[in-house]
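Of the protein chains in this complex, one is absent; all others appear in place.
Right, chain A next:
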Amino acid sequence: MVDIPYDRIAGIPPAEVPDVELYHPRSWWTRYVFSQDAKVIAIQYSLTASAIGLVALVLSWLMRLQLGFPGTFSFIDANQYLQFITMHGMIMVIYLLTALFLGGFGNYLIPLMVGARDMVFPYVNMLSYWVYLLAVLVLASTFFVPGGPTGAGWTLYPPQAILSGTPGQDWGIILMMASLILFIIGFTMGGLNYVVTVLQARTRGMTLMRLPLTVWGIFTATVMALLAFPALFVASVMLLFDRLLGTSFFMPSLLEMGTLSKYGGGSPLLFQHLFWFFGHPEVYIVALPAFGIVSDLISTHARKNIFGYRMMVWAIVAIGALSFIVWAHHMYVSGMFPQFGYFFATTTLIIAIPTAIKVYNWVLTLWRGDIHLRVPMLFALGFIITFVNGGLTGLFLGNVVVDVPLSDTMFVVAHFHMVMGVAPIMVVLGAIYHWYPKVTGRMLNDVLGKFHFWVTFLGAYLIFFPMHYLGLLGVPRRYFELGDAAFIPSSAHSLNAFISVVALAVGFSQMVFLFNLVWSLFKGEASGGNPWRATTLEWQTPETPPGHGNWGKELPIVYRWAYDYSVPGAEEDFIPQNQPPRATHVVEGAAS
């Protein structure tokens, strides 16, 4: 049994606990490996996600080598190319971004930011990580099984996903489904923790409207993920049945390699509905934590309260709700009932309203702020630019008439990489530079950080901006090589080569970042508890890095919202959330 710092029955944890009731890990194993401390679990999640993310990064290099210099690299064949795109997409969307934002940042920041000692179900939280790790291992094992990983594309559409001819039909697809099912089970365990901790374990005075937007973003995204991932679960289980037991949930009758297959009557469209019922909210499951975190980065580094806090909260909730009724905009060319397009195009365009509110509020927060162009701020600014760019092309693709000719072209690839690839990664990187001092007690190297930012930001732009042009020319996505199609000019081939070279450079700059992470751990400048002079609770812990239990004997008490920056008359340009009001007024009185 684990020491639980408060009675399971008590609603609100006591403000003060005697020392004996705090967590005391008994050995090295329970402290660092089978730890129930949300902060250790967060680091485990982040490291695992980054490791598998690096695999996906290398896969993207291989794809770019093939696209930029077709025919040059004999070790990449058409089947492998399909496997690379599938695994790259699946890893980046689910195993990297979802796991990093919710399992990584969620675990680290939620308890600290709401003033809790830990997640409410620490054991389940630990289990969540180990199931996630198992999911990642099952996924990675597909590289070594006969036939290799599945090459069905990250959407795994049946019938082609489980028919012979698609790479990985033997083992790859089965293990992919198994891995997704495990991931969803593991995520549900973690997700229950994140939601209930925000609902129930907030410290005294931490009302919902005093929560930092980071917590709002992660909380809403978790609620969405808990409701959306079951759709992927249902789709995976049913596809697994089709593949293993020969049922026909999704499989129509068809000829496979010249012979009539055993399947009949199934509906591939049903799979697409289920998949995108998960798939579209997934975009916002990644985006909402990014929205929240970037709001805090901008406010802190511009020394200014976030503009329109209430509107920001409402927008997060509105986006979360709306994102469940737009899924079929991924299916305009699927053959579904055409009039559905009207409805889904309308809801899709309506989402632009709360999203635009958020963008305006970020920009208005910057307006006349005391902007410190430190690395986290640079990444936050990079996010705004790439997100606006990706959002605008989203308006193109949300319209049926514009989407139909652009479907399955590089334009779509450019759009979603801008909006849910580069933009959230910008936030992830900015957030790592921002919170690294709290996690390790040391600052990341600034020169390396700025180099990393400029190469990543400019490079990512140079990769994905020209890709829109390729898409407008009609260059299709998922093609191993373009051949001599008359509608593709030679300039498109040169552009592809250029994009590939830049992609390698951007990849290289991530190695510089990794070096920085390791080097600074030992040689970085000591940061102190609150290097950015920030207001939120995680910067006010008695120790840095915070110990197990976060707060020592007494829980913090919250007296104000999270954005008291540059308050007129205050002694300093920030007032921590746990600073009582009287102290400020005394200072104010003394100053006048």
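In the analysis below, a residue touches a chain if its C-beta (ideal position, glycine included) is under 8 Å from a C-beta of that chain, and two chains touch if they have at least 3 such contacts; residues count from 1.
Everything that follows uses one rule, which is that contacts and distances are computed from a predicted model.
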Chain excluded from display, named as in UniProt, from "YhaN AAA domain-containing protein", "Maltose ABC transporter substrate-binding protein", "ABC-2 type transport system permease protein" or "Cytochrome-c oxidase": "Cytochrome-c oxidase"
Omitted-chain contact residue, chosen from A:Gly147, A:Pro230, A:Gly441 or A:Pro476: A:Pro230
Contact with the hidden chain (one of A:Thr30, A:Ser141, A:Thr155 or A:Ser248): A:Ser248
Selected residue (touches chain absent from view) among A:Tyr45, A:Phe105, A:Phe383 or A:Tyr559: A:Tyr559
Which residue of A:Val33, A:Leu137, A:Met209 or A:Leu392 touches the chain not shown here: A:Met209
Positions on chain A where the hidden chain makes contact: 7-12, 120-121, 188, 191-192, 195-196, 199-210, 223, 226-227, 230-231, 233-234, 237-238, 241, 245-249, 262, 264-267, 270, 273-274, 277, 305, 309-310, 313-314, 317, 321, 324-325, 557-561, 563-564, 580-581
